[in-house]
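Left out: one protein chain. Kept in place: all the others.
Our next item is subunit A:
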Amino acid sequence: MAAPLTVVLIVAVTVRACLFRSSLADLIAERVEVVSPLNAWKRVVEGLALLDLGVSPYSGDVFHETPLIIYLFHFLVDYAEITFMVSSLSSHIVLYCLLLSLIVTSCCLFVDRYLLNPFTVLSCVAKSTCGLNNAIVALFILSTIKKNALLSAIFLALSTYQSIYPVTLCAPAVLYLLQRQYIPVNVRWASFWWFLLQYAFMYLGSLFVIICLSFFLLGSWDYLPSVYGFILSVPDLTPNIGLFWYFFAEMFEHFRLFFLCVFQINVFFYTIPLSIKLKEHPVFLIFMQLAVISIFKSYPTVGDIALYMSFLPVWSHLHRFLRNIFLVSCVLLACSALFPVLWHLWIYSGSANSNFYYAITLLFNVAQILLVSDYFYAFLRREHHLTYGLYLKRKDGSEATLVLK
């Protein structure tokens, strides 16, 4: 709580406003690390222009946003900068409220990490709709923490509607709400199934309503293959910071479908094991799920990374158990600096080739995976110490070391 909320907000707004007005805004909006074919602002404008020309935005392969976004920006296209700034600020305020209720110790020096995170600033200045998605996820988490099941289901439905992957956040939401209502997570209890059914009904009902609303907005189901088909089948191989693009650019045609299924299942299948292991700690589960989605989704951007990184202050008490934090932070910083350099060398100078950029992508993702698994290790270790004591002794009384076996 070193800097009060208002000061942070003012600083953030100033930084963003300066960047919006400078020539850097166009440069940042073109960067592949910050925008992807799914959430680039250029494509939103293109979709609106196609609508003006009388052509369906989904008839081509340029526009992959949901109809509600078209509807929203149809009215707000002239106020785009303000919209994104507001969504960024509101995410921050939501996260602030969230973190305040979650932080166990009083050490919360970096509560404002979301807004001043350079990744978030870049994402906002580029007017990537990732910012809107982050705002919705933040609202979902806040409503879950505030025990409002209906709002939580609605926001989760909105978030899933925009990009499919947040459906895995159902599990932690249900677990959290069950925990708060003192319903044990046991398949034999009727109240467990009853609550699960209620939540599923609210979630699926709101999702159904949103999808039907989208159908009525544009009068056709064209958007389903354009949005969800695009996310799942990855036809566009534009480079980004994820693992999919080069893998599928170099894939043998025969195995393309197989590896596509493997990579997509990879995002979803950690849900069940993680939920079983972390059923007592749904908040950490939310963090883990967000991290897994951001790393393994088909078109990740730095905006997704900013979202799960803003949760790290909640677990500042885990720092003493982290093993690789120095290495990971060095690698992340180095990669973030090298991305634009190697992109320039490949695309503009022609003195490097795609392998250079791909290598940095790999390194960046390895660092993120190490970060997430390190935090998981630290969390589990702390839980172990909470149960068995901090200073463990062996049978002969000497200092013991803990290993995973």
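Assorted remarks:
By our rule, contacts are C-beta pairs under 8 Å (C-beta built on N, C-alpha and C of every residue); 3 or more make two chains touch, one makes a residue touch a chain; residues count from 1.
Here is the rule we use: contacts and distances are computed from a predicted model.
Missing chain, UniProt protein name: "Phosphatidylinositol glycan anchor biosynthesis, class T", from among "dolichyl-diphosphooligosaccharide--protein glycotransferase", "UDENN FLCN/SMCR8-type domain-containing protein", "Phosphatidylinositol glycan anchor biosynthesis, class T" or "RBP11-like subunits of RNA polymerase".
When the whole complex is considered, the residue among A:Phe263, A:Tyr299, A:Trp315 or A:Phe339 that touches the unshown chain is A:Phe263. Note that of A:Leu5, A:Leu19, A:Val62 or A:Leu218, the residue touching the chain absent from this view is A:Val62.
Although one chain is not drawn, the whole complex shows that of A:Ile10, A:Ala249 or A:Val341 it is A:Ala249 that touches it. Against the chain not shown here, subunit A presents residues 30, 42, 45-46, 48-50, 53, 55, 59-62, 235-239, 243, 245-253, 259, 263, 266, 270, 273-274, 277, 295-296, 346-348, 350, 353-355, 358, 362, 365-366, 369-370, 373, 376-377, 380-381, 384, 392, 394, 400-405.
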